[in-house]
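Here the complex is missing a single protein chain, while all its other protein chains stay put.
Naming follows writing order (A and B), and every chain is counted from residue 1.
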């Protein structure tokens, strides 16, 4: 039996398959490993941050700071590698600690001050972007042999597609994210918060540590995404990745997660990312379409999925009423 | 007080402040092993606050708690659960988006390594629920099941988690008679296991049926603790109110009713209420009786247009009218005091003054604001005539007691000078003083020639003021009682006639 909670995920999958089939029927070359590999590489940073965003949204929250945190991470790495002799791995560890702590601090603020996530992460967004500006307002390029090593790690298919390291990092993040969300206690607590913070508290869910954990995960993954982004661009720039939080939110919703929390799957966000990447690839292949169509189509998809979720909510309320007679009848 | 053994739970001097309020003032509570202890008091007396302090939802601002001889300091529900204090709250406080099994085992899932062992969890849930008399698929989301099933899951969860104390906060409020029986047998079984049980309810009959002892709260203070077999219901009510209760509520019921005012023809909505016809005359009180979920509230909502009917017509004074929204209803001179005051009645943060004039203002439209002086005049008039007790008119209405909130809502509608006044459970959850006043008011309004439609679960109340009682069952009108036939016995007979009574499996 297909549960209604699975339906958005299935619709996302079908949308992806259909969109890909449509693209491929028009441009058969899009059906190549090269395109698939690029899809993964180009969207790696967005995918990683979308995993964190999925956790946040599942819990009924929102994290507007991730775009700024990515930019901060890039600038931080660039400046550290330029001005000190730290090994990139040490710098990676350092920046992950900083961004995770930053996320945790936002989570703590949300929980202990009892304020909407929206406004707290807005402050976080300003803070992280401001910190990036303060470090450097110019684009700082990264030249380190270790970066070259990492960038040259890829697995080449026969047809010339290059699956790069950062693509693997994204896929791995999704796998780990899915396991944590669906198979651990922390994951169940995240869903519990999304189902209703009040009820979750009464049921003994550790609301404080879960909230802090969720935003720490989101912050940490934004940091990881920043590392990946700096590998992707070989530079750190404080004006980079403006608005990425919106893309991540859009990907999560297109992936079938209910924006108000409680329902959704990490795997859905993966296909959400791929759908968005596919639209961009299609526009590149077409050549005549302008880039702004990306935004309009994504907006349209967002709308379609919001309507779908709304329809399902209505349907399930109607169904529950019908089930009221359960005890008496069975 | 008996003190034959060490009490299971001994709380002393519990105090709790909220901004502007002292919710609990030096409260003591003692629970013995294997005791079912009723916690009684009017709404707002501090029962829920006390429970929340005992279970760590609120941090108490003073006092000590001894559990099983040990001093404990619960800091969260998690903590109090681990100590052995489990709670089932008034509304089903589970998570509709999780499966039944996940709800049952949230926070204590069987693990395999770092992961939740799903299959084992579902098996355990199925077995556990069978013990409570229901056989369902625990892998389905909780939201697919009815409220009754959800309530049983909540109780199962609390029972499994609490070794020592189980707190039941109005668990019977949304259950029918058979489900209540089932619940009571479960509670008695737990009592025999030596668990100390706190039972909170508004139904005094249930208290005397089930409980051993009762502690009564009033205005955040304990006014007494009694062994129930030594006292009568009247004693307990006296404790709760602090004064002798007047004899059964009565309203001067005038038999003379006027011309037909509102004629309802086969109004209904599929899945909600079967089409029904009803004529209400001027100066007539029509009562709606039936069990919870029988269609009382649905009837009042359909007539008022709060829910749009999908069949039927209405005539007011012989003319066809169309009521598709509360706005239409108000325009035609209808008024509705809903059952759920908090979520459908009051505008909590607005002042009492604004709450009283709201419906009148909404009817006049935003372009014609009621002048400030007129507003004060109206508000003061009703505060005086309905005896609404408050510090001043600027107080946010949420700070008033239930009875005063209900009176302010009545004032809101009386200010619009309605022809048809619909009251859904007008006396639910309010103190007995206000209770009697509202019943008297219904009598007065009827004598003034208003047509009233009153849904109530209190038979005596209906007997006191109704000229006619419509009995509902299974979302259908099944009977009508008029005049001298209106007695509690007859109403119950009409409700119970050929009622199917399948028990829980």
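Here, a residue touches a chain if its C-beta (ideal position, glycine included) is under 8 Å from a C-beta of that chain, and two chains touch if they have at least 3 such contacts.
As a working rule, contacts and distances are computed from a predicted model.
Enquirer: I want to check something: the complex is missing a chain, and I'd like its UniProt protein name from "Protoheme IX farnesyltransferase", "LemA family protein", "Transmembrane protein (Alph_Pro_TM)" or "Inner membrane ABC transporter permease protein YtfT".
Expert: "Inner membrane ABC transporter permease protein YtfT"
Enquirer: Looking beyond the chains shown, say which of B:329, B:379, B:478 or B:491 touches the absent one.
Expert: That would be B:329, which touches the missing chain.
Enquirer: Looking beyond the chains shown, say which of B:400, B:439, B:462 or B:481 touches the absent one.
Expert: Selected residue, touching the omitted chain: B:400.
Enquirer: Can you name the residues of subunit A that touch the chain not displayed here?
Expert: 62, 109, 112-116, 118-120, 122-127, 129-131, 133-134, 137, 238, 246, 249-250, 253, 259-260, 290-296, 298-300, 302-303, 306-307, 310
Enquirer: For subunit B, which residues touch the unseen chain?
Expert: 17-23, 25, 44, 61, 219-220, 304, 306, 325-327, 329-331, 336, 338, 343-350, 354, 358-359, 361-370, 389-391, 395, 399-401, 404, 412
Simple rule for what comes next: only the chains that are shown with their structure count from here on.
Enquirer: Starting from the mean Cα coordinates of subunit A and subunit B, work out the distance between those two points in Å.
Expert: Roughly 44 Å, centre to centre.
Enquirer: What residues on subunit B touch subunit A, complex-wise?
Expert: That would be residues 57, 76-78, 81, 87, 89, 93-98, 102-103, 106-107, 109, 111, 114-116, 118, 134-135, 140-141, 143-149, 157, 161, 179, 271, 293, 500, 502, 504-505 of subunit B.
Enquirer: State the interface residues of subunit A toward subunit B in the complex, per the touch definition above.
Expert: Residue list for subunit A touching subunit B: 3, 5, 179, 183-185, 188-189, 191-192, 194-196, 198-206, 262-263, 316, 318-330.
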